[in-house]
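A short write-up of the structure that comes next.
With one protein chain held back, the other chains of the complex are shown just where they sit.
Up next, subunit A:
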Amino acid sequence: MNDITSGLGEAVRRVVTLDPDLVEITWLSLRVTLGATAIASLIGLPLGAWIAINRFRARRLVIAILNSLMGLPPVVVGLFVYVLFSRSGPLGVLGLLFTPTAMVIAQVIIITPIVASIAHQAIRDLWADYHDLLISLHASRWQRVQALLWDGRRALLTASLAGFGRAIGEVGAIMIVGGNIDHATRVLTTAIALETGKGNFDLALALGFVLIALAVAVNLAIHFGTRTERSSRW
């Protein structure tokens, strides 16, 4: 209990004094995760919607694969990306290993299936509701997709937020591909792992509180941001 209260105190102190190290790693955490969430959403949301409204032969297989990829072990993804980008690997020439870019790539691989799967679920239900009406109104294929994406935007936002939540707290993959290098690739989660290993529980806990606060802050910001939209009340 003592560790926890002193951790909280330490967290408050470092936040209030805008501790430069803390600001740096928090900022990097946010950048990497938001970047990964944006890219994963760009891939995952349309993919999920596409699977929901199209009938094709391998549909069940694709959905099954997608759902099992949701549980992909981050460490394995990290290892995979590491091997891909290591100097002797197929993409080694890009020199991306131990950079934030590599961390974003690893996180995109981890959260895209989550985003796509939740989006698929939501759009599938909406499509079941809307199907007859949109056919009857003679909406073109593109108009149908537009209607589904627009009216399903809240559920899609939830899909993105689920991806964000998984990415912000992820440590295994970015530890491997980022290397937890001070002032280069150190983020909140990897710093927590490091400080815990060194026995600095105060600092580790302080970083933990900042991490949780960050996740809550982003979710709240989006929650309030969308509520202002007039037509989305229900």
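The definition used in the following text is that contacts are C-beta pairs under 8 Å (C-beta built on N, C-alpha and C of every residue); 3 or more make two chains touch, one makes a residue touch a chain; residues count from 1.
One rule holds for everything that comes next: contacts and distances are computed from a predicted model.
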Protein name (UniProt record) of the chain left out of view, among "NADH dehydrogenase subunit E", "Pyrroloquinoline quinone biosynthesis protein D", "ATP-binding cassette domain-containing protein" or "Probable septum site-determining protein MinC": "ATP-binding cassette domain-containing protein"
Touch with the omitted chain, as defined above, among A:S68, A:Q143 or A:N219: A:Q143
Among A:D3, A:D129 or A:D182, the residue in touch with the chain that has been omitted: A:D129
For subunit A, residues in touch with the removed chain: 126, 129-130, 132-133, 135-139, 143, 147, 151-152, 231, 233-234
